[in-house]
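A single protein chain has been omitted from the complex, and every remaining protein chain is retained in its original position.
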Amino acid sequence: MSVLNWLKRHLVVIAGLLTLGYLLLPNVVVTVFSFNKPKGRFNYQWQQFSTDAWKDPCGVADMCGSLSISLQIAFWATIGATVLGTMIAFALVRYRFRARGTVNSLIFLPMAMPEVVMAASLLTLFLNLGAQLGFWTILIAHIMFCLSFVVVAVKARVMSMDPRLEQAAQDLYAGPAQTFLRVTLPIAAPGIAAGALLSFALSFDDFIITNFNAGSTVTFPMFVWGSAQRGTPVQINVIGTAMFLVAVLLVLSSMLIGNRRNKQKA
Amino acid sequence: MAAVTEAPPLAPAPEKKPPRKRGRLVPYWLLLPGILWLIVFFALPMIYQASTSVQTGSLEEGYKVTWHFATYWDALSEYWPQFLRSVLYAAAATVLCLVLGYPLAYLIAFRAGRWRNLIMVLVIAPFFTSFLIRTLAWKTILADSGPVVSTLNTLHVLDVTNWLGWTSGDRVLATPLAVVCGLTYNFLPFMILPLYTSLERIDGRLHEAAGDLYAKPWTTFRKVTFPLSMPGVVSGTLLTFIPAAGDYVNAELLGSTDTRMIGNVIQTQFLRILDYPTAAALSFILMAAILFMVTFYIRKSGTEDLV
Partner (left out) sequence: MTTTDNSGDVRLSGISKTYGAFTAVHPLDLTVPQGSFFALLGASGCGKTTTLRMIAGLEEPTGGTVHLGDQEVTHLPPYKRPVNTVFQSYALFPHLDIFENVAFGLRRRGIKSVKKQVEDMLDLVQLGEQARKKPHQLSGGQQQRVAVARALINHPKVLLLDEPLGALDLKLRRQMQLELKRIQTEVGITFIHVTHDQEEAMTMADTVAVMNAGRVEQLGSPADLYENPNTTFVANFLGTSNLIEAEVDTKNGDDIVLKAGGGKLVLPEARCSAPTTTGGKVLVGVRPEKISLTHADDAGEIAENRNRITGRIADSSFIGVSTQYVIDSPVCPEFEVYAQNIDRDTRLVPGAEVVLHWNPAHTFGLDAAQDIDAGVAEVEEDAA
């Protein structure tokens, strides 16, 4: 009876942890199989332990090249989307203007649109314009779909900001430019950072839109997609594991630093 | 001493223009680059696509707008099974995401204590491993000779799912079950995050108040917590359903020719068969269908201020 009671009381915790397990299971598999030494071209079955792939992560033709292209695109797409999106967010929160409704739906629709639709229509445009598909068309597409997410993230932050802070800055002899640089921007920074981080992740991991508009350029997700057909090198798992570990370590260390700083000040 | 008098009627002073009027154009300059980007690379392509969908011709001779609406009819009559499948798979994945995601979001919001941040990181971190790599991992997990399939076989679960048509034979891979499982996995974080955001805003004292007013835990959940988390439920289901319905990666990697979704068809038509009018028409139908469903759903659930 007491076991049943315990189960009943912790049902939510158990169910939640099971879901967490479901979410993390593939990452565990990716990590374990980065130490595999597969027979044949595909890395789907466990054969024997080996660190070969970790010793030679770029040992597969073109993989590290595609990784570098993905990182470049993600970098520039993040910068482009963050700048344009932040500007829109400020206009939406801080000013009255005509056509606000149209602007809002133009921001909302890309987020409510299946990627394949945006991908196909953008390809139609590029084909009609006779544009050369490649790095630049991918970058254009990535800025386009990341923009809305930046707007949402920054807008939330700017909206929750007390307008009196900017008035206080003006009252204390800061002109419009100074007010923006010294007060508005620093306070909006966490929202902008969140938007930028999201953009980077979305761009780096995008496959569907990239696949349509890449031409012969191969990004890292496209490399993985191609290898699913031709054969999956173990190095893919090495890269996947490394990215996961780097992300977790970065977040955890920034949290630890934040905690310590708070403790010192308190 | 201070003095106050009723103000005398003002002599019509020379109109002095306040110097801050030029600020009126500021919002338009702020909007211009970003909105232009969205118009040229989001809205304009939609128009191009609409136009392409009513063109006829061939790759060699070029395409012309002939208002050939029959393309839509042909596309629908040929590919309605894939459309239906997309909606069904996406709906199934959305329901599964809600059922699986809610306890975890609840756990993070109310029960995790000092583990809250760590669990949050673990929910978000998989994002940083390419989702294609993670989807491929399911091939290993659901492999025919793997522990999952043999366990399901021993427990005779596969007999049930076979009977339901979700799986066939002794396999899970290359069946609808595998595709739905992959979709659920891929979009689960998009359900958990909005759920968590709306749950986290709920004042914990409401639970105590409900308990104080004779509500049992389950009643508290049904009458207080769940209704208050509705905004999260609505945006979570939208964020899951929309991308799932257009997805073709899971169907391609985990499914078979019998599990092709509409995304697969559009991709093949566009990139391999190069039948642009049909592909454009299909993509337009998908867009219209999703916009219609989303609008209906938002109206129905009464949360129109999602953005």
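A and B label the chains in the order they appear, each numbered from 1.
In the analysis below, contacts are C-beta pairs under 8 Å (C-beta built on N, C-alpha and C of every residue); 3 or more make two chains touch, one makes a residue touch a chain.
Just so it is clear, the model here is predicted, and its values are computed rather than measured.
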{"item": "Touching residue (missing chain; options A:Ser68, A:Asn104 or A:Gln178)", "value": "A:Gln178"}
{"item": "Residue in contact with the excluded chain [from A:Ser68, A:Asn104, A:Gln167 or A:Ser253]", "value": "A:Gln167"}
{"item": "Hidden partner chain, residues of chain A it touches", "value": "162, 164-165, 167-175, 178-179, 182-183, 186-187, 189, 265-266"}
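Going forward, only the chains that are shown with their structure count from here on.
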{"item": "Touching residues (chain side chain A, partner chain B) in the complex", "value": "11-13, 15-20, 22-27, 29-30, 33, 44-45, 84-85, 87-88, 90-91, 94-97, 103-104, 106-110, 112-118, 120-125, 127-128, 140-141, 143-144, 147, 151-152, 201, 204-205, 207-208, 211-212, 220-221, 224-225, 228, 232, 236-237, 239-241, 243-244, 246-248, 251-252, 255"}
{"item": "In the complex with chain A, residue positions of chain B that touch it", "value": "26-28, 30-31, 33-35, 37-39, 41-46, 48-49, 52, 100-101, 103-108, 111, 117-119, 121-141, 143, 145, 185, 188-189, 192, 238, 242-243, 245-249, 253, 263, 266-267, 270-271, 276, 279-280, 283-284, 286-287, 290-291, 294, 306-307"}
